[in-house]
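Missing here is one protein chain; the remaining ones are kept as they sit in the complex.
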Amino acid sequence: MQKTYVVIPRNCTGCRTCELACSMIKGTEGVFARSRINIYKVGEERYMQMTCLQCVEAACVKVCPTQALVRNELTGAIEVDEDRCVGCGLCEPACPFGHMHFDLDEGVPVKCDLCGGDPTCVKFCPHRALELK
Amino acid sequence: MNVAPAVDMDRVGAVLDRFEKGERSHLVHALQDLQSEIHYLPKEAIKAAAKYLDVPLHSAFSVATFYKAFSLVPRGETIIKVCLGTSCHIRGASVVVEDLRIGLGVGPGETTQDMKYTVEVVNCVGACALAPVVIANTRYIADVKPGTIVKIIEEG
Amino acid sequence: MYIYIDGKKISANDGETILAVANRNNIYIPTLCHHEALDDVGACRVCMVEITHKDWGGWTNLVTACLYPVEEGLVISTSSDAVRRSRGTTLDLLMARCPTSDVIRWMAEENGEISVRYEQVDDGSKCIMCSLCVRACEKMGCNAIGTVGRGHDKKIAPPFFENPENCIGCGACAAICPTGHIEMKDTRTTREIWEKKFDFVACEVCGEPVMTEEYRDYAIANRDLPADYYTTCSACKKKKLASHFDKVGS
Partner (left out) sequence: MGIANLKKLEARRSALHKAHENVKTQVRVCSGTGCAALGAFEVYDALVEESKKAGLPVQVELAPCGKDKDPIFVSLTGCQGFCQIGPLVHILPEDILYTGVKVSSVKDIVGKTLADGQVIDKLLYKNPEDKKRLKGRADIPFYKGQELVALEGCGSVAADSLDSYIASGGFSSLAKALKMDPDQVIAEVEKSGLRGRGGGGFPTGRKWRSCVNATGDERFVICNGDEGDPGAFMDCCIMEGDPYRVIEGMIICAHAVGSSTGFIYVRHEYPRAVERLSLAVKTCEENGLLGTKILGSDLNFDISVARGGGAFVCGESTALMRSIEGSVGEPRAKYVRSVQRGFRDKPTVLNNVETFACVPSIINEGSDWFASRGTEKSSGTKAFCLVGKVVNTGLIEVPMGTKLRDVVFGIGGGIIDGRPFKAVQTGGPSGGCLGENYLDLPVDFDALAEAGSMMGSGGMIVMDDRTCMVDVAKYFLNFLMEESCGKCVPCREGVYQLHALLDKLSRGEGEPQDLEKIQRLGKEIQVSSLCGLGKSAPNPVLSTLKNFREEYEAHVNDKRCPAGVCRDITTFTIDPDKCTGCLVCKKACPPDAISGEKKQVHVIDQDKCTQCGACRLVCKFDAVVTS
């Protein structure tokens, strides 16, 4: 049974452990801006976790000229097949939510892939604000 | 540097009209006809051909630079082709090139200042038995002896 | 069907290439001009493998793995002496052509046979004429660059070596180039590639670059997505959405 990734904003304290965990595990060496999950303060003591929604009708998948963005049927995540990517970078502006980042240095897009079904951010969130149900 | 004369686009259009519009397989053919009409392939002509045959411009440019038959720069009135086929080579075609270089002051691929002569080297024109051979426009000059070619050409 | 790669029996499907089967089975065959999303051309010759078959009476042949279709019982060696010699020569030749390319040096060292030094053709270029950029550009439907001339002087350039009309500044060519030959210069507001200058669309919130104007127009015209997708940078999109969610939540 495929699990669903859920965010529970009311549990989030804005500690940004998820961002750190993500940037560590994805090898972006703790650069927060490159993390695939971001925390935004949206009000007094209120935080919102923002990460890829793995849209059913994903715009990024639609614009990719080489089918380099493929849904993993097991995890439900849209994953980047780097071998198929030609580096046109169109997926980044195509995402209406801003969850796609194109890494100019590497020439490939960077996005949340749910860590292959076992998201690191979920494991490290100390407040159970991220869950896989 | 030689200044290219303005290109008569009507003539370009007339040549292209002989071909089926949008049929990309006619590209080599069309460029050849354009070249024989204007004696070289100006940028405008290549662009017009690409557009007419619905070929990406870069493909037309690739084709125009790949094949030796095409020249992208204006050429002289008389095109002197020195055959460098094997037979001509071993019978002294390089001496002919040397003669032209000294006599006309231009080497292979070059055009004289007055736009009268362009010297080209070609690989075998199928007249090996008459080696070394020079073709001035359509005139074949057979068995060219050292020291004679410039005079033969200038005398017409 | 079954084939044998370096002694291992491996199942393969009709129509697959040797390289595809090897990749699927994590058997490393070096490549330079191969890309999963583009048609193979067999230009770089580094994916050379040696093949034979029990019915061939001991006859072997060197073929490019990227193009050779598998057949039942094919016996493939990815690193026989003949393969290493061929690959070594190819890399030696490329070293002479692009002495400054790290990728080539690294591959040559890995192959373990840098033995012959050829006269260096030092024009400062790292281009190995793999044509990946041309094929990527074609894939984008732009056809802005192509090969020019032939033989040793062959180059990759825009038509007439000038400002390529069709280039939208997407940067795919630079991203795909295996040796980093294609230069793309970005500032906060402009991009320069193939000697063509582009202005970036600035994010209407923060002013950061989103994409080149030409690329935006291309995307709107060809990719069937609303025009307002391209006005904001991804970071600002995220921020905006976060605040939106908050309102919904409360």
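General observations
For reference, chains read A, B and C in written order, and residue numbers begin at 1 within each chain.
Heads up, the rule we're going with is that a contact is a pair of C-beta atoms (placed from the backbone, for glycine too) under 8 Å apart; a residue touches a chain by one contact, two chains touch by 3 or more.
None of the values given here were measured: they were computed from a predicted structure.
The chain that is not displayed touches the following shown chains in the complete assembly: B, C. For the options B:His29, B:Lys51 or B:Lys116, the residue in contact with the chain missing from this view is B:His29.
Checked against the hidden chain, the listed residues C:Ile27, C:Ala43 or C:Val103 yield one contact partner: C:Ala43. The chain that is not drawn here is touched, among residues C:Thr31, C:Thr147 or C:Thr179, by C:Thr147.
For the chain left out of this panel, the touching residue among C:Ala22, C:Leu38, C:Val63 or C:Ile76 is C:Val63.
Chain B residues in contact with the hidden partner, per the touch definition given at the top, are 24-29, 31-32, 53, 55, 59, 62-63, 66-70, 84-92, 94-95, 98-99, 101-103, 122-131, 133, 140-142, 145-148.
On the side of chain C, the interface with the absent chain consists of residues 41-45, 48, 62-64, 67-69, 82, 85-86, 89-90, 93-94, 96-97, 116, 118-119, 121, 128-129, 131, 147, 149-154, using the contact rule stated above.
FYI, only the chains that are shown with their structure count from here on.
Averaged C-alpha coordinates put the centre of chain A at 60 Å from the centre of chain B. Centroids of chain A and chain C (each the mean of its C-alpha atoms) stand 26 Å apart.
Note for the complex: chain A touches chain C at residues 9-10, 33, 38, 40, 42-43, 46, 48, 50, 59, 62-63, 65-68, 81, 83-90, 92-101, 104, 107-108. Residues 23, 35-38, 136, 139-141, 170-172, 174-176, 186, 210-211, 215-216, 219, 223-225, 229-230, 232-243, 245-246, 249-250 of chain C touch chain A in their complex. Here chain C touches chain B in the complex through residues 143-150, 158-160, 164-166, going by the rule given at the top.
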